[in-house]
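Every protein chain of the complex appears in place save one, which is left out.
Right after this comes chain A.
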Amino acid sequence: MDKRLQQLREEYKNVQIPKELDIIVEKALQQEPKKKRIVMWPTSAAIAAAILFTALVNINPDAAQAMSKIPVIGKIVKAITFIEIKEEKDQSSIDVKTPALSGLSNKELENSINEKYLKESQQLYKEFIQSTSKNKKGHLSIYSDYETVTDTPDLLSIRRNIETTQASSYTQSRYITIDKKNDILLTLKSLFKDERYIKVISQNIKEQMKQQMKEDPNKIYWLTDEDAEPFKTILPDQTFYITEDHKLVISFDEYEVAPGYMGVTEFTIPTGVISNLLVGERYIR
């Protein structure tokens, strides 16, 4: 082989492999593909998980915990902090606030949502424990909190943020939206008459993406076939919430439709675009 090419080859092969590579690869492989999102957990499994979770926190003396239950006066539907976990170990840290709903008349709904939140926190704590177990010195930081994004007499939207940092970070936002009057958990599907909304909303988002990229060259969305996984359509149960002024907002996790530096991305869908597909004007107008 040519001497110069040989030299380049040797330099290429001599590139130092950073020790973080193993951790990053392992972590990336453990992550389940985002597409399979489970909406509801079977109640019994969720209860078992909740018990296990509480036990974990109680058994581990390192787990600094703050349990705060706010007494509920009258029928005020709101989110409160149920359990907060804070712990630091070696290079890793976890700070997770678990939200819980209170005040719904439909206790079954309230419980199933709260159990889902607990389960998520338990999963995060498990990841933290795995990362700090004896033979692994992980650099993992987990942060999770929540925020009430919309609170009107009719509607309540809550966002839960989950940020996992390990060399680079991965942020997810989960929303739930509840009809407070009727005690119903809204799904994206339930807002529309039929399946046409998927196509219409996706089309609108694509237009918004193109527009944004045209206006600001620093914004990138995966749209074209050149991209390994271009955005085609939203999921039937895509993450969404409803704003105080009754607009529908579609949300994507980091990496879902754009490179990591774009973070969690959101698109407000103009009501005019979907008005004739809506079941009614109660939520979106």
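One rule holds for everything that comes next: a residue touches a chain if its C-beta (ideal position, glycine included) is under 8 Å from a C-beta of that chain, and two chains touch if they have at least 3 such contacts; residues count from 1.
Here is the rule we use: contacts and distances are computed from a predicted model.
One subunit of the complex is not drawn; among "Cell division ABC transporter subunit FtsX", "D-methionine transport system ATP-binding protein", "RNA polymerase sigma factor SigV" or "phosphoenolpyruvate--glycerone phosphotransferase", its UniProt record names it "RNA polymerase sigma factor SigV". Although one chain is not displayed, its contacts with chain A can still be listed: residues 1-2, 4-5, 7-9, 12-13, 15, 17-18, 20-22, 24-25, 27-29, 31-35, 167-168, 217-218, 220, 226-229, 255, 259-260.
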